[in-house]
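Here the complex is missing one protein chain, while the rest keep their positions.
Here is subunit A:
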Amino acid sequence: MKLSIDVFPLRGMLVGSLVGALLCGNLSPLHAQEYPIDSLKLINLSEVVIISAGKQLDHQKQHKPLSTLDEFLETARSIKMVKRGAYAWEPTMNDMASERLAITIDGMQIFGACTDKMDPITSYVDVSNLSEAQIGSGQQGSAFGNTIGGGINLKLDKSNFKPTGWTGSLETGYETNNKMRVFGGELNYSDEKFYFNTDVIYRKADNYKAGRRQEVKYSQFEKYNFSVNSGYKLADDKSITASLIYDEARDVGYPALTMDVSLARAVIGSIGYNQDTLLGEFNNWESKVYYNTIKHVMDDTTRPDVVIHMDMPGWSETAGFYTQANLNKGKNHFMFKLDGYYNKSYAEMTMYPVNPNEQPMFMLTWPDVRTKNVGFYAEDHIDFHESSLKLSTRLSYHSNTVEDDFGLNSLKIFYPDMDRTNSRFLKSFSSQYHKALGDFHLNGGISYGERAPSVSEGYGFYLFNSFDNHDYIGDPNLKTERSTDVNLSLTFKKPIFEITATTNYFHVFDYIIGQLDNSLSTMTIGASGVKIYSNLDFAQLFNASLSGRYSISNAFKLSGSISYHRGVDDDGANLPLISPLSYGGALDFYKNQYSASLSMEGAGEQSNYNPAYGETKTAAYATLSASFGKRFFINDNDLFVKAGIQNILDTNYSSYTDWNNIPRMGRNVYATISYAIN
């Protein structure tokens, strides 16, 4: 029995490629050619969520400054979070989850180590590390990787050679509902030549209480996160950067699941090289090599009445690189990016029989799958008079290899003729057009994208899904999932008023989802059946939303949105985890360093649900929240106090995203204090 993971083979290569990158950089011509165009604007993101907790200016805009990253992401119009407890929510976009999204941290590919999706990579960073979340819907997210539903890049907070000198801040927060204590701090130094950012945050929460004081057992968690990032200017137009994030969560409860997590740990590191120009023609040349390792240990020793005790540790290691540069030629603004990663995913399960004389039962749930992906991304943003067109493409080579013989032989029980290695080419094309017609802005696009099956979908071995109570088996012979999507949005924009209607439609061919196989016997005691990941002929997903903003006065602002979602398979049956009609609205006040808000959020009844995927009808709900903040100046320093109350009416509810319909948090009063030393 293999109980440890091999030493990662690519550590040496990383150093080698870094040296190579540096050498190349030094050899390139030194022409200084300034293009002030931000490469991010070229990506034409559909949404950006500002996070950076440390930036005092942003505090006013945020209803809850020290909330978890998950809560921040949930404020994005296009993101919904699937919840298995109070911690490690899974982002979904356009009603598609992790395997259909490209989620990166500062451009780095990271893959969770849990076979049951208990550690989306967003759980390995915290708001203290980040400045913003860049969100691209559909193929607009393909700059970050192969995707169907979209891409999210969590951008690290960096001083970027701003001449601010020493700055620091201390933050603390408390929430009454689950007694969450948050302590955070950061210390930064930055000048034109060098910057250095450090931050640390610690959170500890007890079980939360749903509406009407109903305690949700096993919803506690404890986590701390530490990060450093630094940059040094080698010359006026050249700099090197380095970053390191250490994140560790312990004793994390998952009330919706049968197991908790005793340890989830990530070490995420990168070294980058930036140069203003490249070969005379290109600018904003940015390169990075990175490595991250994740260990995730599922554990059920704290649960009573466990039918059979089991250990389920998982490991995921990824090494990768990217290098990108912009090129401006007249109306054309090009961006080119070459990226690649190598991931190994290994997970095992040991079950301890009730009869102590029997041997433990062991299986590999992820058979040490090695994924190689090398991709080339290019986009051209063409400016016309009052209109623009963005064309982009991503071409990738993707391969999976089952490294472990034990795991390969296990899968061969189901697929006797399977190959150890499976390779495919993935293609993506997209065109997005924007036209301004007076106060109207028209955006429309058509795209095609492909993705490879995830490790679980291709190689999972008896993965228990508590949502539909089935064991899942991967299929290494799955076809590439392909999607065509169209999107259209119309905005009417006046200085005090803005309203946007957006709609998109995805027609996904060979949609991958688990299909029941009645001939198979369950492994998990009490499971209802076994599903095999299979390709449906197609699935259709439709999303539409209407959102608006109105400035009543300088101090008062009103915003609101409503969205409709629908997802069906090739038989017209409902797909799981599709949002019902949902809506939200807020009234914000800001004047003389005082801020206040009153917001509501709700959803209609989930009438389009599917019991075959373990769904039950979720009732309509609405919640009301309020916050109040004040900024004080103390000797040039900032003291910011914010307090609020969520779910004021203590409604007991759950939404379609709540795994097994565990109720959401009831009334919660929170307070945060930030002190920033400038």
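We adopt the following convention: a residue touches a chain if its C-beta (ideal position, glycine included) is under 8 Å from a C-beta of that chain, and two chains touch if they have at least 3 such contacts; residues count from 1.
The working rule: contacts and distances are computed from a predicted model.
Visitor: Report the protein name recorded by UniProt for the chain absent from the figure; options are "Spore germination protein", "YtkA-like", "Oxidoreductase" or "Peptide ABC transporter permease".
Guide: "YtkA-like"
Visitor: Touching the left-out chain: which of A:M361, A:I552 or A:V669?
Guide: Residue touching the chain left out of view: A:M361.
Visitor: Among A:K372, A:K412 or A:K427, which residue is in contact with the omitted chain in the full complex?
Guide: Reading the full complex, the residue touching the unseen chain is A:K412.
Visitor: What is the set of subunit A residues that contact the non-displayed chain in the whole complex?
Guide: 1, 307-308, 349, 351, 353-355, 358-364, 406, 409-410, 412-414, 416, 461-462, 519-523, 525-526
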